[in-house]
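Okay, structure first, notes after.
Presenting subunit A:
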Amino acid sequence: MTHHAAPVKAKFWTPGVVVLAFLMAAGAAAIIARFIGGIGYVSNLTTARPWGLWIGVDVASGVALAAGGFTTAFLAHIIGRHYYEPVVRPALLTAMLGYTFVVLGLMVDIGRSWAIWKPMLYWNPTSVLFEVAMCVMFYLNVLYLEFLPIVVERFKGGVNLPGPLAALNGPIDGLLKLADTILPKMMWFFIIAGVVLSCMHQSSLGSLMLIAPTKLHPLWYTPILPLLFLTSAIAVGYPMVVFEATLATKSLKLDSEMKLLTPLTRFTIFLLGLYLALKVGDIVVRGTYVYLLDFTAQTNAFLIEMVFGVIVPWLMLLSPKLRRSRQALFIACTMIVGGVLVNRINVFVVGYRPPISEANYFPAIGEILVTVGLIAALMFVYRFIVTYLPVLNKPEQEVSA
Partner candidate 1 sequence: MGLNRRDFFKYMAVAGATVAGSERSAHAWQSRAPSDPYGCLVDLTRCIGCRKCEEACNRVNALPAPDRSFEDLTLLDKKRRPDERAYTVVNRYVSGEIDKRDQLVPTFVKLQCMHCQDPACVSACIAVALTKKENGAVHYDVTKCIGCRYCMVACPFEIPAYEYHDPITPRVMKCTFCYERVESEKKLPGCAEICPVEAITFGRRKDLIKVARQRIKKNPGRYIDHVYGEKEVGGTSWMYLSGVPFEKLGLNALPEKPMPQLAETIQHSLFSYLWSPIVLFGMLGGVMWASKDKSDRAGNGGRSGNGKEGDYKGRML
Partner candidate 2 sequence: MTRTGPGVILTITAALAGILFSTPALAANPSPAETAAPEKVVWTAPDQEEAEKRAEEVVPFVEAVMDECRLCRQQRLRDVGLSVKDQSESYFLLNSPIIRKTEDHYGPVRFMHAKHAGVTKDCALCHHYRPLDETASETTRCSACHQEPFNKDHPERLGLKAAYHQQCMGCHQEMDKGPIDCAGCHRKNVPDHKDLIQLAANPEPFEVTSECLRCHKPAGEDMLKSAHWLWKGPSPYTLHHRKEVELGKATIATNNF
Partner candidate 3 sequence: MSIISNEARCTSCHAGYGWKDATFDFTDMTKIDCLVCHDTSGTYKKTPTGAGMPDPTVDLVAVAKSVGPTSRKTCGDCHFNGGGGEAVKHSDLSRQLLHPERSCDVHMGGYDFQCSECHRTRNHKIAGRSSSVPVVEGSFSCQNCHTGKPHNGAKLLDHHLNKHCETIDCNTCHAPVYAKCKPTKVFWDWSKAGDKERKPKKDKYGMEDYNWKKGEFIWKESPKPVYAWYGGFMKRVLLGDRLDLSQPEINITEPVGSINDPNSRISPFKIMKGVQPVDADYKHLLVPHLFPRDKEDKTAYWKHRDWQKAFVDGMKAADMKYSGKYEWITTNMYWGVEHEVMPADMALSCVQCHESLKGERTCNRCHQDSRDVDFKTIAHKGTDFSYMASKGRDVSHLVGTTDYIDFKGLGYKGDPIIHGGRFKKLPMGYKAEK
């Protein structure tokens, strides 16, 4: 198998990118408003509902959907399925950007953004959030290190900064060369560390809610919530790759890469099946299926999450014919991605119902703008990076074996 990642040769300012820019501008306005008027100025967060859209989507879902990074790294590098290497770089980029924007989202959400470093100084080992934060921080660095060779590959020996910055050309090039010699020797460590850190904080994100048994709906509140988060994150890794690769290749008119994606999703049958089994087992063992037909907003959200986010796409993936259809595969993977997204929103927002205040929450327009703006910015940067760095597979006339 050959694969050559290369910068995409396409016009950057397409109409889609312009739309992204507009959404970013709106998001930026909301973020500015948040840093002038306070979180309360742009959000509907209250005493009873301290976490909303930003934590549910920007952070929890962002982390889960960046799982493509470590799952593909595991596949291609740890168990040596080099066949899948072409999807590793885009997945890595997605993960890197995903986590970067998780942190940016956090900076908006936490009240004292400037104090975000304080947990590093004041350790609270009992805090699940502390562990998540530490893992995310380390993992983000790992991701940057993993991504660095791509930058090296592109610029090594060709650093050419404009104007007065040209003086820096030499030193920067030297640094790149240094990185080029050191990084490969250590990369195995970072790859394994990335997987380990991911397993740790993907699961711990689920543990976050274990401290609030009276607030989280019993359909979701289970001692195995961390395991469910971990398995769902692992399960959503490859569908996320499919989702993202399909979108990228479609919009950039690249090779569809179905030769990789179709076999990739066979793992998902097992992984998603495992998640489904755990989930079903959980509601059976704890007897929470009694809530299923309550038809409240919460139980409905659970049904949607399970039926359209897990069961239907799982059944779709079972069919080899559908797996080979680019469209069907995309739909199934999108549903899985959506299912995990809904699951995270359910756990952090919908299923969270403080029993005393009984406060309802729906995100304010400002919150939505921030979230949409961040997602748009993520896509924008993705688009920017694939334009200038060798991330996506070079379109080839001959289909690689």
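In picking the candidates, the idea was that all candidates are chains of the complex that A comes from, given by their letters.
Some points to look at:
Here, a residue touches a chain if its C-beta (ideal position, glycine included) is under 8 Å from a C-beta of that chain, and two chains touch if they have at least 3 such contacts; residues count from 1.
Predicted, not measured: the structure shown is a model, and the values here were computed from it.
Among the chains 1, 2 or 3 offered as candidates, the one in contact with subunit A in this complex is candidate 1. Residues 1-2, 5, 34-41, 43, 45-48, 50-51, 74, 76-80, 82-83, 85, 88-89, 92, 109-116, 118-119, 121-124, 126-131, 133, 146, 149-150, 183-184, 187-188, 191-193, 195-197, 199-200, 203-204, 207-215, 223-224, 226-227, 230-231, 234, 263, 266-267, 270, 274, 278, 352, 354-357, 401 of subunit A are the ones touching candidate 1 in the complex.
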